[in-house]
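The following block contains the structure, expressed as structure tokens.
A single protein chain has been omitted; all remaining protein chains appear in their positions.
Chain lettering (A and B) follows the sequence in which the chains are written, and residue indices restart at 1 in each chain.
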Amino acid sequence: MEERQIVIIGGGPAGLSAAVAAKNAGADDILIIERDERLGGILNQCIHNGFGLHTFKEELTGPEYAKRYINQVIDFGIDYLLNTMVVDIDDKRQVTYMNREEGLVTIKADAVILAMGCRERPRGALNIPGYRPAGIYTAGTAQRLVNMEGYMPGRKVVILGSGDIGLIMARRMTLEGAEVKVVAEIMPFSGGLKRNIVQCLDDFDIPLKLNHTVVDIRGRERVEGVTIAEVDENRKPIPGTEEDYDCDTLLLSVGLIPENELSEKIGVPLDPVTHGPIVNETFETKVSGVFACGNVLHVHDLVDFVSEEAAKAGENAVAFVKANYYEPNRQQIDILAGEGVGYTVPQTIAQNIDEPLKVRFRVRGIYQGKAVSVYFDNERIQHKKKRIIAPGQMEEVLIKPEELNAHASIKQIKVVIEDA
Amino acid sequence: MKEEKTITCIGCPMGCQVTAVLEDGKVTEVTGNTCAIGDRYARKEVICPMRVVTSTVRVKGGNLPVVSVKTNGDIPKKQIAECMRQIRDIELTAPIVAGDVIVKHIVGTDTNVIATKDIQAV
Partner (left out) sequence: MKDIVIIGAGVSGTCIARELSRYAAHICVLEKGDDVASGTSKANSGVIHSGFDAKPGTLMAELNVEGNKLMWERAKELNFPVKQNGALVVCTDPDERDHLDVLLDQAYKNGVPGVRILERDEVLKMEPNLTDKTVAALYAPTGGVISPFGLAIAMGENANVNGVDFQFETEVTNIYPIEGGYHLDTNKGPIETKAIINAAGVYADVFHNMVSEKKIHITARKGEYLLFDKAIGHIFTASVFPLPGKMGKGILTAPTIDGNLYVGPTANDVDDKEGVNTTQEILDLLVDKAETAHLCKIKLPLNRIITSFSGLRAHEDHHEFIVEEVADAPNFFDAAGIESPGLTSSPAIGVRMAKIVSKKMELKEKDNFISTRKGITHFRDLSEEEKQAKIAENPAYGQIICRCEMITEGEILDAIHRPLGARSMDAIKRRTRAGMGRCQAGFCTPKTMEILAREWGVPMTSITKKGGKSKMLVGYTKEI
């Protein structure tokens, strides 16, 4: 069986960044396995700008951002396979992939980095009643058809969900001559960036209806119309608030789910909130030598953070390979999502840290004038007032090495939202 | 002449409704903002909102039938539709390299439309 030092599953932004960082950290035997016909992943279809402000200090489009990493992968001579699907993987880090040329191949990796990204929630997951005609697309599928293949999925569009992809597609379809009639959002707030609401909706006078959802889809062959209605605080439609829209297309932008089928095959425990693996501060999962980063770990709103996180995972994978394995040098600390906090990544700390540890989290609702606090067991260590915190925007706290060293025996760290 | 324009600030998730007072085309007062970002944003946005436009252009003989493009700088918001019209009928021939200039001085600005992706000839 062929042995590789580091096998990275997925050649999107996470996989590319992990590969480049691993190479920079001294790995000389890296293989990226990509299922699509090109590297870059979903960035290839995200032709809008706004990528790279943190990483490159300039605004790039998705393909440009991807190219910066792809060029490095090529310049470094990092191996990659395209049109290749990983079909099996186990906790011994044996990876079986498949493609046209080689058939099924099993290789053994010293370290595996999971970077498979995420998928979109489909209509079925929402239980929207009505018919099942052509013309119902997830926003990302429509984005691929429009931006990469030059097709129009529809001309009169209703969008359900105001996530960033939905907002971006509202503008994109409008620019291509479609009429976007309304964007309905079941929550009382949009999960999308303010900038996208202004520049994708307001610029084109597209109404955003908060607290609204689709309650019926008409049309037996092709979508002919949808009905949207206001919802109450339990997100149940309020009778009498229905409004009919004539349209030929319904785009869904109702959430992303990490693609963890392979993680489950390995037996990596998943976080019930993120739906991604539980990882420690090195982005290592509960299975030794298996790391995870990017949207397979938790869904990000900025690709820059994906790259940053994936680079850490890449470096740590190299450290793992060099040391062969980690001997935990401290009692494990659990990082918990407390009041108002949905989840944290990482979820545990396994080692003493020698540089500040970024703990990313999302909040459950919109909080104005509240504080983000960090508790070590029951002792409040950090307390910082925030003007506003919203679920759509990932937040972070920094745990400093000296803070941890001063609390050698703590069992848990808790991030909470509380009164300032 | 004095007029008021209210816009949503895009500086952060607060999304403050910021009102700018214009006198003879100049901003004399900004209210509703809760920080300096809002002030700066409003002063620019109400006078001449500018946007980067991203879209695609048709390609013949490439591995994909369209190439993604962008304006390599802001253009006035009111000229977005005209910009789209100007690139609509263009048909390029592969290969194309990201950075290739597709249209110079789009809609009479100093901005060019450039390719953002490589397209290989097939």
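The working rule: a residue touches a chain if its C-beta (ideal position, glycine included) is under 8 Å from a C-beta of that chain, and two chains touch if they have at least 3 such contacts.
Bear in mind the structure is a predicted one, so any value in this text is a computation, not a measurement.
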**Item:** Touched by the hidden chain, restricted to displayed chains
**Value:** A, B
**Item:** From A:34, A:110, A:248 or A:403, residue that would touch the chain that is not displayed
**Value:** A:248
**Options A:25, A:107 or A:152, residue touching the unrepresented chain** = A:152
**Residue, one of A:5, A:24, A:99 or A:241, that touches the chain absent here** = A:99
**Omitted-chain contact residue, chosen from A:54, A:92, A:132 or A:380** = A:132
**Asked** Out of A:13, A:161, A:192 or A:237, which touches the unshown chain?
**Response** A:237
**Prompt:** Tell me, which residues in chain A touch the chain that this view leaves out?
**Reply:** 35, 83, 85, 87, 98-104, 119-120, 122-125, 127, 129-135, 137-138, 140-141, 144-146, 149-155, 176-177, 215-217, 220-222, 237, 248-249, 261
**Complete:** Across the whole complex, the chain not displayed is touched by chain B residues 56, 58, 66, 88-89
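What we mean here is this: only the chains that are shown with their structure count from here on.
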**Geometric centre distance via CA averages, chain B-chain A, whole Å** = 27
**Fill in**
Residue set of chain A touching chain B in the complex reads 44, 47-49, 59-61, 63-64, 67, 146-150, 172, 175-176, 193-195, 197-199, 202-203, 366, 368, 387-390, 392-393
**Asked** Can you name the residues of chain B that touch chain A in the complex?
**Response** 7-15, 34-35, 49, 51-56, 58, 64-66, 68-70, 77, 80, 84, 98, 116-118
